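My questions will all concern the structure given below.
All protein chains but one are shown in place.
Coming up: subunit A.
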Amino acid sequence: MSLHVDAGRPTRAPMPPGRRHVRPRSGRSFLTWLDLKAAPYLLVSPYYLLFLIFGLFPLGFTLYYSFFDYDLTGTVEWTGLGNYTAMLADADFWKAVVNTLAMFVIATVPQILLALLLANALNKRIKFQLFVRLGVLLPLVTSVVAVAVVFTQLYGRDWGVVNWVLGWFGADPIDWKAQRLPSWIAIATMIDWRWTGYNAIIFLAGMQTIPKDLYEAASIDGASRRRQFWQITIPMLRPTMIFVVLNSTIGGLTLFSEPTTFYNGNVHGGSDSQFQTVSMFIFEQGFREFDYGYASAAAWLLFLLILVGSAINFLLIRRIGGNK
């Protein structure tokens, strides 16, 4: 960002000299009060107005709804914690939780490792630097639905490129959508294709803030490049790592578009819900079964899941960095 270009420029229009001193006239002093004391609140008010209507109000009502039982005939009944206890015993809900967590792990672990490797490569002296960076980031500008459409075709059972390539090695065609693990892997690759480059660019930014002297000192001490990577780069990247992992956690646990498109736009997530995520479960309960209370309770449990997931990952990363 070129900050210096504009920042130093003086104000273009000089103010009229008459207003240089605030006069103690009552009308004027009200305006001054308005300008100094009220203006900041006016400036931030649009955001908080939106926050009230589209943030706080839905959050509160989601909690409220989650205590009621809605059915298709339109009757509404108070159930207290009934939705929550029913859900904790609901095999479909747990299946969605397991699917979500499994896809999250299958997608995130290789993604972070690959992104680190890639960022390390991007951090070298290379030609066509901008072009290479843009190439790495290219998947990000593709819409999620578009990615899922292409990958669904690539993973097709009969005419897909992936099975065709596997066929070279004598493997039988895999029905990627039919079983749990293959479908998870297929969806995880969609996520990774889209986000690995993005995370690599973020890691690259982090790597460029590490003082070069550290590496020089380590070189003089005879540390190998591999050792420098693990003992300098990785620990110094900890703040960036936390940012990336928390981002991936929220994104991964709220996964919706890829698995939905993978099953041709159906939120059931396969014939036996083998890749239905919690977000899809909420959608299905709320907008296919019209059980608003159940969907709302699921939304709160998802939130809980995200909080716990974020906390675990945060502690994990701190541990990893701290040991070095």
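Some observations on this one:
The working rule: a contact is a pair of C-beta atoms (placed from the backbone, for glycine too) under 8 Å apart; a residue touches a chain by one contact, two chains touch by 3 or more; residues count from 1.
Heads up, the rule we're going with is that contacts and distances are computed from a predicted model.
Per its UniProt record, the hidden chain corresponds to "Carbohydrate ABC transporter permease" from the list "Cell division transport system ATP-binding protein", "NADH-quinone oxidoreductase subunit K", "Carbohydrate ABC transporter permease" or "DoxX family membrane protein".
The chain that is not drawn here is touched, among residues A:86, A:101, A:117 or A:234, by A:117. Listed residues A:87, A:112, A:136 or A:317: the one in touch with the omitted chain is A:136.
Interface with the hidden chain, as seen from subunit A, comprises residues 1-4, 6-7, 9-16, 19-22, 35-37, 39-41, 43-44, 46-48, 50-51, 53-55, 57-62, 65, 117-118, 121-126, 129-130, 132-147, 149-151, 153-154, 158-161, 164, 193, 197-198, 201-202, 204-206, 208-209, 212, 215-216, 218-220, 225, 228, 240, 243, 250, 253-254, 256-257, 260-261, 264-266, 279, 282-283, 286-287, 292, 295-296, 299-300, 302-303, 306, 310.
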